[in-house]
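What you see is the complex with one protein chain gone and the rest in place.
Labels run A, B and C following the written order; every chain starts at residue 1.
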Amino acid sequence: MVDGQTLYYRDSADAVVEHDLDGLRLVFHRPSGITHIIASPLPEIWSLLDEQGCSAEALWRQLSDHYDLEGDSTGLVQHLDALATLGLARLQR
Amino acid sequence: MSAHLLVMLLRTPERAEALNAAQWNGVIATARAERLLATLAYRLKGQVAPDALGPILESARFDAEYEKRLALWEADRAMAALAPLDVPVLLLKGAAYVAASLKAGEGRMIGDLDILVSYERIGEVEAALLAAGWEWVKPDPYDDAYYRQWMHELPPLIHRERDRMIDVHHTILPLTARPMPDAQALLADAVRLPNGLCLLSPEDRVCHAVAHMLADGDLDGGLRNLWDISCLISEIDNISALESRARHHGLHMHLARACRLVDHLYGKGKMRLTWADRLFVRRLLARNNWGSDSRKFLGLGFYVRSHLLRMPPLMLARHLWTKWRNGHRPI
Amino acid sequence: MKHSCMLSIGPASFRIGSPWRAPIDALRELYAAYPPVKSGIADYTVRLEPAGTGRRWFRPSIAIAGDHMLADAAPMALRHGLLAAEMGMNLQMALGWRRHLLIHASSAEKDGQALIMTGESGSGKSTLAAMLGECGWRFMGDEFALIDLVTGSIHSFPRLVSLKNAAIDVMRGIVKAPARFGPLMEATPKGDIAHLVPPADAILHMRDPAEPALLLFPRFGFASELRGVSKGEAFVRLTQASTNYVALGEAGFHALHHFVDTVPAMALDYANGEEALAAIDQLWEVRS
Partner (left out) sequence: MKDSGNHEALDQGAGATETPGKAPDAGLARRKLLLGGGAVVASAAVSIRPALAQTAASVLNCQIPVPDPSRAGQHIAADGSLVAPGTEGAFPGSGRAFTGEEVRAALRGGRTLPGASYEQSRAYLNYIRRLQSGTSGFTCYASLQMPR
């Protein structure tokens, strides 16, 4: 179930340094000093986040504007939570 | 002795010019052993020193910046984990100093994240941290029961992804120690920073640093702890307010000793030391010019003292017996 | 400390002290051709101490201590003192060095360009670098390759080559100067060990950097095979081969992705040294 209450957002753009490598996205996260290597679909989802915040539902709609989506919204929420666990996304309930 | 030179440089960095190469080698080794090299590196900025020292001090400052970043990130993660509880994240020790940009935080090595929460909420905090990826470090049931019954903190937790430890305190000394600081007052007078993180009031910060150094522990890393105290005291406007706060926590004798030690090692050296103070000074300066401990026997004495401070003798005997039966042999 | 010496290796310097004379004398002799530490100030202190009360005389055994230490270090026999000193110095570099991105790798230079070989112990990277050093390449180091955080160049750390087991005889067959070999230390925790003094040019030019041109992941004891390594895989493997990648933060991130982006990477399985050297020659000819 997509929970319409939770907003997902990210820190300002200068919190990270990104670099693409062979279809992988390297992300150096400045506040933590940790390097993350993320693979599809995380970079695609993450690119849509902004500092204002966005619900999973709205993100689903934006993604489906660009891609043929396979899977369901629970998958999307799990990927968003994975980004939050890394500190690349933040939650606002 | 290199510890003397290290203390002299922290106190009067302009005397760096006078050191020869052999003395520098001793100071660097001692400062690393005491985890004070980065602090020294900040103190020596702008002083005349041999070129070879440049990269050594630069690396030390670099490491300190990295420590600071990690500590603040752990504080951020703790804040995210505790957000649903509406429990403030009250930072103690190093993380607090860097979060508030205090002088004591300059070059401070930090390590674990220490936070203070009220005793009533500790169960909820524990559950929230476990849910956010922290795990118990020790599976040993005796240690666990011991912590829960007698210590001032939860058994240490480590984050499963980031390998960083968090110590959740509900007061600042073990419950078995003789002074009983007023944990309610510590929480009530805490200061909130603009980013939402909290720290103790300036007076309580000194009280905690003093309790940590002199009423708990065996003075290992004491030069660094005393440097913290020296910096924290320098940021106090009203010394008599500090004294009455220390009296409130039952720490006034410890504060008085800390002030004498600070004055003797990092200050003007005007106060009279007692004979016991002199033992402390000898223990604090026990590093030779290879950075190793030159007074092992004195160190052992302070190790026993640290246990006596924490527990009444009968309880100590029971504690050591249980540990011994489980195979623990000191040293 | 009763006995001590200072060593200068590549960009780093060490002060090594011990209550025993033997390990310090052995270091002095084998490092005689290295330049002195001009400033008299060492980057790191290493102590080779008795591993417990009385262990200076009774079954003497060495605890490796110093500026940076690890908790699980096992004590070593005094007759393995040279190895203890080597480990002590490695440990300081592994845990303390911040001036370059440190990769656990061997390296050698030709025409100003560097070949970097990384792999776990037993991969043969050390022996291969030593062999290259005897046949037209400049030996740059058998343990650490240092990547410049600004320019991306490789800096050399040519300490004594640490030869293990069969590699000792292989190198004795190639190097005809017995004076370049240290004593044979039998039955150390890593097997039999003998040190080899690097060729004179390696020491003379130890402060000259080289541009990285090829990254190899050699693996000894397998049928000969060569395969490409993707940039993603090379990146992850190098982060795991570096002890200071994480500590260097953003500087390490930039240095490493730049390295991986610009230096071709290959995995090389080989069954014997000649085969590997031939493969390296070929790869070197066609390097981009």
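As a working rule, a residue touches a chain if its C-beta (ideal position, glycine included) is under 8 Å from a C-beta of that chain, and two chains touch if they have at least 3 such contacts.
Since the model is a prediction, treat every value here as computed from it, not as a measurement.
Novice: Out of B:14, B:161 or B:235, point to the residue that touches the absent chain in the complete complex.
Specialist: Answering carefully, the residue with contact to the hidden chain is B:161.
Novice: By the contact criterion defined above, which parts of chain A meet the unshown chain? Give residue numbers in ascending order.
Specialist: Interface residues of chain A facing the absent chain: 20, 22-25, 34-44, 46-47, 63, 66-76, 78-79, 82-83, 86.
Novice: Please give every residue of chain C in contact with the chain that is not shown.
Specialist: For chain C, the residues touching the absent chain are 64, 70-74, 76, 87, 90-91, 94, 104, 119-121, 143, 188-190, 230, 232-233, 236-237, 239-243, 245-247.
The rule we apply is simple: only the chains that are shown with their structure count from here on.
Novice: Farthest from chain C in C-alpha centre terms, which chain would that be?
Specialist: Relative to chain C, the chain whose C-alpha centre sits farthest away is A.
Novice: Could you work out how far the Cα centre of chain B sits from that of chain C, in whole Å?
Specialist: Here the centre of chain C sits 37 Å away from the centre of chain B.
Novice: Which whole number of Å gives the spacing of the CA centres of chain A and chain B?
Specialist: Roughly 38 Å, centre to centre.
Novice: Quick check: what residues of chain A touch more than one other chain, meaning two or more?
Specialist: Those would be 30, 33-34.
Novice: Spell out, as numbers or ranges, the residues of chain C touching 2 or more other chains.
Specialist: Where chain C meets two or more other chains at a single residue, that happens at 249.
Novice: Sort out for me which residues of chain A touch chain C in the complex.
Specialist: Touching chain C from chain A are residues 17, 19, 21-24, 26, 28, 30, 33-35, 37.
Novice: Report the residues of chain B in contact with chain A in the complex, numbered from low to high.
Specialist: 66, 69-70, 72-73, 76-77, 80, 84, 133, 161-162
Novice: Please output the residues of chain C touching chain A within their complex, sorted ascending.
Specialist: 230-232, 235-236, 239, 245-246, 249-250, 253-254, 257, 260-261
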